[in-house]
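One protein chain is absent from this view; the other protein chains keep their places.
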Amino acid sequence: MLQKVFGRQPLGAVFAAPYAVFLVLVFAYPLGLAVWISFHDYFFAAPGAVVERPFVGLANYRTVLGDPDVRRSFVNVAIFLVINVPLTVGLSIVLATALNSVARLRTFLRVSYYVPYVTASVALVAVWLFLFSSGGLVNQVLGPLAPDPSWLVNAGLAMPVIAVFVTWKSLGFFILLYLAALQGVSGDLYDAASVDGASPVRRFWHVTVPGVRSATTLVVILATITGANLFTEPYLLTNGGGPDGASTSPVFVMYQKGIEQGNPDVASAIGVVLVLLVLTISLVNRKLLERD
Amino acid sequence: MRRYLSMTALLVGALVFLFPFYYMVVGSLQESPDTTVRGALPLGGWTLDNYAAINGRVDLVRSLLNSAIFTGGVMLGTVVFGVLAGYALARLHFRGRGTLFAVMLLVQIVPFQLLIIPIYVMVVRYYGLADSYLGMIAPFAINSTAVFIFRQFFLQLPDDLFAAAQLDGASELRILWSIALPLVRPALLTAMLLTFIGPWNEFLWPFLVTKDTELQPLAVTLANYISNIAGRAANPFGAILAGAVVLAAPAVALFVAFQRRFTDLNLGSGVKG
Partner (left out) sequence: MNRRLVTGTALALTLGLTAACGGGGDAEEARGATGPIKIWLSNNPEEIAWGEQMVEAWNDANPDQEVTAQEIPAGKTSEEVIGAAITAGNAPCLVFNTSPAAVPQFQKQGGLVALDDFEDGAAYVEERSGDLATQYRSPDEKYYQIPWKQNPVMIFYNKALFEKAGIDAENPPLSTYDEFVATSKKLVDAGVSKAAIYPAPTSEFFQSWFDFYPLYAAESGGSQTIEDGTATFDDEAGTAVWDFWAQLYAEGLSPKEKYDGDSFADGVAAMSVVGPWAVKVYGESVDWGVVPVPTSQGTPAEETYTFSDAKNVALYSACDNQETAWEVLKFATSEEQDGQLLELTGQMPIRDDLTGTYPDYFEANPAYETFADQASRTVEVPNVPNSVEIWQEIRDNYSRSVIFGEAPVADSLTAAADKATELAGQE
């Protein structure tokens, strides 16, 4: 009887119950509310205030898709992903492999690569601002090669700088994932490859890369998702998506429209579009990377 | 030879990664900002005034304590309920498992900013949890990424291990506790690290939910200091960098201490066994 309702191992339902309740309360319900909001002329009202919130169909979505600022933000985030995701995957797999093989200075090296990840964006952005401002250290070192206008106010460079910042900041986490995955790659395979006289580069391509494939799927999906949710950097590093909107992100525009300008309906519609896009990308990634 | 090459590359990379931190610390100890190349290696002008300036305006100890409570609550919730859920998702067949897994993935995709206002209204208006630790912890109580990691690792464990234990008549809870958990210790540590960072560095949510400075965690206090108060300090750059150091230091210190424990683990043996 119990098994009919809860499945073969009902204990599983018990184990998962607290998490399921948690998801309903802080995720499903608010998400549903957000979707509901995106189909209505909605604004935040004080408790007790009598307000009308008529159903408006797809009007908010039309507003969103017709808004050049919103379209710009999606293009920006695409630029971001094109730079950030390959850079993240490439660097983290290579660094993890290298870190895995060294015996000396192990702790020092790993800590060096992890610290940006554990540090708050708020703190790191402060230093990058200092480094990349027009009179900052980077330009001082570059001298006449320094870009004009400078990095963070250059429409062509602002988004790449953000992409590099995020790669730098989050690389530690992805290295960690790869390091854990590398422990699962059988040493016999390497031994066999060595006996066959394969070069280290060959071994890397033919043993390591396929060996950590499931981790790669995870890394690509997580990097895409964090990238799509980009907010703190355009908010703090380029002072609100500057210059001239060249570094806005969809989440930043959501924040502007929803919280600053009091249009949560339009903001929710952006959010829903974003979620659908990320969902599609993740499913495609998964299909591509996991086919065997 | 080749080994030296890869070692050198790793060391150079490490220096590139560490340089902004070095620059942050040095800048926070300077009387006035110097962005020239020589300024990166200052010989004089050392001062602790920037830190004194923060300490004079902000109750650092209190904020640190708040951060610890907030972060501790989230970690406790994640390790207890998250491990259970991860295990159930990976190893137990029950109705609704697929749906739960799908929702868990969806959680990672949906930006928190989309949910923040509905959640804010719920937590503050429906549950009356404004200005409380519980209200701060609630939306983060179980970290879904951690659950995902737990599940992936439980999934990787060989089936034979479980079959054998089940044949011996061990209960699921016992299998989880004495067989599965010890094997996924690295995953546990990775997930805990990840869980720690979230609430420790989180700004937007505790900022919205706490209006009372007595309850605000360090990230909020310092972001506030950096954006509103530092501009009036004698050396705003130094004050901002000092704020950054104070925010970064506990996380980095804890991490370094914590890190020692999982580099030494011999992860391979149990799984291969």
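Letters A and B name the chains as they come in the text, with residue numbers starting at 1 for each one.
Note that contacts are C-beta pairs under 8 Å (C-beta built on N, C-alpha and C of every residue); 3 or more make two chains touch, one makes a residue touch a chain.
As the structure is a prediction and not an experimental result, all values here were calculated from the model.
Chemist: Tell me which of A:P30, A:P116 or A:G271 is the one touching the absent chain.
Modeler: Within the whole complex, the residue contacting the unshown chain is A:P30.
Chemist: For a quick check of understanding: of A:V5, A:L58, A:V141 or A:A155, which residue touches the chain that isn't displayed?
Modeler: A:A155
Chemist: Touching the hidden chain in the full complex, which residues of chain B are there? Just list them.
Modeler: Output for chain B: 98-103, 105-106, 117-118, 120-121, 124-126, 130, 207-208, 210-213, 224, 227-229, 231-232, 236-237, 240.
Chemist: With the missing chain put back, which residues of chain A would touch it? List them for me.
Modeler: Output for chain A: 24, 27-36, 43-51, 69, 129-130, 133-134, 149-150, 152-153, 155, 239-245, 256-257, 259-263, 279, 283, 286.
As a convention for this text, only the chains that are shown with their structure count from here on.
Chemist: Measure off the straight-line distance from the CA centroid of chain A to the CA centroid of chain B, and report it in whole Å.
Modeler: 16
Chemist: Per the contact definition, I'd like the list of chain B residues that touch chain A in the complex.
Modeler: Interface residues on the chain B side: 2, 6-7, 9-11, 13-15, 17-18, 20-21, 23-24, 27, 33, 35-37, 39-40, 81-82, 84-85, 87-89, 91-97, 100, 103-115, 117-119, 121-122, 125, 138-139, 141-142, 144-145, 147, 152-153, 156, 172, 186-187, 190, 193-194, 196-197, 200-201, 203, 219, 222-223, 226, 237, 240-241, 243-245, 247-248, 251-252, 255-256, 259-260, 263, 267-268, 271-272.
Chemist: Where on chain A is chain B touching in the complex?
Modeler: It is residues 5-13, 15-16, 18-20, 22-23, 25-31, 33-34, 37, 44, 47, 95, 98-99, 101-102, 104-124, 126-128, 130-131, 133, 135-137, 140-141, 168, 171, 173, 176-177, 180, 183-184, 186-187, 200, 214, 218, 222, 225, 228-229, 231-232, 251, 254-255, 258-259, 264, 267-268, 271-272, 274-275, 278-279, 282 of chain A that touch chain B.
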